[in-house]
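These notes concern the structure reproduced below.
For this depiction, one protein chain was excluded, whereas all remaining protein chains were kept in their positions.
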Amino acid sequence: MVEKADQVFVLLQHWLISFLPVLLQPAAAVLLGVIAIVCVFPGLFALTTIFERKGLGRIQNRIGPNRVGPLGLFQPVADGIKSLTKEDIIPLSADGVLHFLAPVILVVAVFMGFAVLPMGRNMVLVDMDAGLIFFFAMSASTELSVFMAGWSSRNKYSLLGAMRAIAQMISYEIILLLSSVAVVMTAGSLSLVKIVDAQNHSTGVLPNWYIFTPWGLAAFVMYAIAATAETNRSPFDLPEGESELVAGYHTEYSGFKFALFFLGEYLAMFSISGLGTTLFLGGWSAPFSFLTWIPSWIWFFGKVMISIFVFIWMRGTLPRLRQDQLMNFAWKFALPFTLLDLLVTALWRFMGEGWLRWVVSTVILAGAYVLMGRVGMYRGHFAPRKYRYAE
Amino acid sequence: MLGEGILKGMAETAKNFAGSFVSAERLTTVQYPEQRIPTMENARVFPFLVYDGPDWQAGLRCVACQICEKECPPKCIYIEKSTGKKPDYVGKQQFYPAKFDIDIAVCMSCQICVEVCPFEAIKMDTQFELATDDRFGGLLLDREQLAKSNEYYHSIHPNEATEVDGRLAEEKAKVEAKAKAAAEAAAAKAAAVAAPAAKPERGQA
Partner (left out) sequence: MGIMFYLIAVITLAGALAAMTLKHLVHAALAVTVAFGGLALFFLNLDAQFAGFAQILVYIGAVAILVVFAILLTRGSELPKDGVFSRTWFVGLPIAAGIFAVLGWALIASSKALPSEMATPAVTVHDIGVALVGRYVLPLEIVALLLTAATIGAVIVALHEKARAR
């Protein structure tokens, strides 16, 4: 019974394709998986918009939208209807083809990233040997669409927003990749299914998730910061800060194309959270062995939704970082720390089991963090700003 | 330590989030228009004319002295004096306004008309849901729309209204006392006129 609940979608897929001739069955299986992804994740997107608005409202001492439907739960429907029926304005001097293609390429590239995430036991669309690189390749393609959007609008503010967004994305992509490399080093494979399998068993009380190791925690924190920056999410949302550049690179978009950008951003948030849970939080595995009766896909989506709540929480808490503060942070703090973390992962791997490797790793990482923090504060990088004349 | 501020901030917002479900201090939203914030004593929006008693035309305190019309900065008051007079709250015959229009699209709620009125006739109302779709006369209030009873004035500004009533009662009492004194003096004078009227008769003869 537990087994059936866990594999319910796989069994459903097998039953549906059994109606087709054998020749068409592999294609139909993949097609069913694609349809499932295309239906589930935009549905989650609609739910997330309402959670975000209400959650941010509660954090800011107010109620979110509560007029459309009970507790405002049909607000995404109203938003969808609004964005579909708005007039699609294209500036006269805009580059028509690029202007049209930019949101399309963004959404396509982001959807492709979902193909390698294992969403449950046996529930991955394509089990690729180099799955992690595929994921990062797709997220690198989104940068190109950001540039196309900014350039084709023929608006210098859009272009400025696009350049800032791309600079931010390529800086933090390095940190994203390096923190994932730590996990790859330990799991020994680039395939996401194998990475989840390596974390699936639990020894002792804590499960074998990589976040419960010193290097894993450090890598997870760096991954989380880089993920927030990659998806242009607060506090790194200077490219789309409403008070800075109107809407940055998607200023000149209205109606459905803007909704596509919005969809693309939230889907990127989902897929990066999905990758984060796969790499560090054990994917679809349950934390304690007595909880394995809960189906694996519930664990995966639960962990992804918790990551989304943390994203919303950070958005409600932190002010926006300025572009140079953002870049300083990436190149002067996050990158050295991530490289050190790679070193510590290697140490961990080759030191053998026991308490010694825990102590050494923790001491090196904590010491480096405190040292870099103090040096940064002493030099004035991270401290509250001192004003020479206004004291 | 680096990152401490962020964690403290996140704890504060978590408190906000959790507290907004349980305490009113953390959720200060008033869901207008189903709920309304109770207006303060000193709230003011647009002026209205006060009348005493049941009949608004007879009890209207305004005597069309036109001071408020002259003092109004954006000149939103338009008054036309009447031809005849009617008695006011002390019984004295006064003019009254035949037309009294305030254009509330122009009025800037400065309360100068209230401050300069010597007769406590014009006071500030607190109603603000006055939106209308009539472009040409909807925001031009005439005498009948502006006249509201003293009981209404008590309900929106209780302390002020009791104070005003006290002042007016004082004035009335003073006037009545004066009238009584004048009546007594007149009676005494009438008696004194009657008595010396008899004396010159004897002197002359």
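Residue numbering begins at 1 within each chain, and the chains themselves are lettered A and B in the order written.
In this section, a residue touches a chain if its C-beta (ideal position, glycine included) is under 8 Å from a C-beta of that chain, and two chains touch if they have at least 3 such contacts.
Model, not experiment: these values are computed from the prediction.
Contacts of the undisplayed chain with visible chains (whole complex): A. For the options A:45, A:114 or A:151, the residue in contact with the chain missing from this view is A:151. Only one residue in the set A:133, A:198 or A:217 touches the chain that does not appear here, and it is A:133. Contact with the chain that does not appear here is found for just one residue of A:77, A:170 or A:339, A:170.
From the set A:159, A:196 or A:279, the residue in touch with the chain omitted from the display is A:159, counting the whole complex. Although one chain is not drawn, the whole complex shows that of A:47, A:73, A:98 or A:346 it is A:98 that touches it.
By the touch rule set out above, chain A reaches the unshown chain at residues 98, 128-130, 133-134, 136-138, 140-141, 143-144, 147-148, 151, 159, 163, 166, 170, 173, 188-190.
Keep in mind that, in the parts below, only the chains that are shown with their structure count from here on.
Averaged C-alpha coordinates put the centre of chain A at 62 Å from the centre of chain B. Every residue of chain B that touches chain A in the complex is listed here, in rising order: 1-3, 6, 9-10, 12-14, 16-17, 20-21, 26-29, 31.
For chain A in complex with chain B, the touching residues are 55, 58-63, 66, 313-314, 316-318, 369-370, 372-374, 376-377, 382.
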